[in-house]
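Excluded from the complex is one protein chain; the other protein chains are retained at their positions.
Moving on to chain A:
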Amino acid sequence: MQPTEFTLTDLVEIMRSCAGVDEGVDLAGDIGDTPFVELGYDSLAVLAFQARIQERTGVPMPDDTVTHMPTPNAAVEFVNRQIQAGVR
């Protein structure tokens, strides 16, 4: 059963479980518009998030998707746009 919506909470859970959390970063805080790199996640970590997002939502996430998602909010918006456009 594929979800009809992807939320920031879903993304934070993925971030936490597949890449851990840097010291001094609070993922429960207001991090939606903070760039991934400032949250301590390098490009490898963002690639890891993409693989898990694709697994969970069915939205294809080719490697160049990384350019569409500099921040958590941007990533959530991108995924939801793809879901609404029927790209699965």
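One rule holds in what follows: a contact is a pair of C-beta atoms (placed from the backbone, for glycine too) under 8 Å apart; a residue touches a chain by one contact, two chains touch by 3 or more; residues count from 1.
Going forward, contacts and distances are computed from a predicted model.
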item	value
Chain excluded from display, named as in UniProt, from "Cytochrome aa3 subunit 2", "SufD family Fe-S cluster assembly protein", "Nitrite/sulfite reductase" or "Act minimal PKS chain-length factor (CLF/KS beta)"	"Act minimal PKS chain-length factor (CLF/KS beta)"
Identified contact with the non-displayed chain, of A:E5, A:E38 or A:E55	A:E55
Residues in chain A touching the chain absent from view	18-23, 40, 44-45, 47-48, 51, 54-55
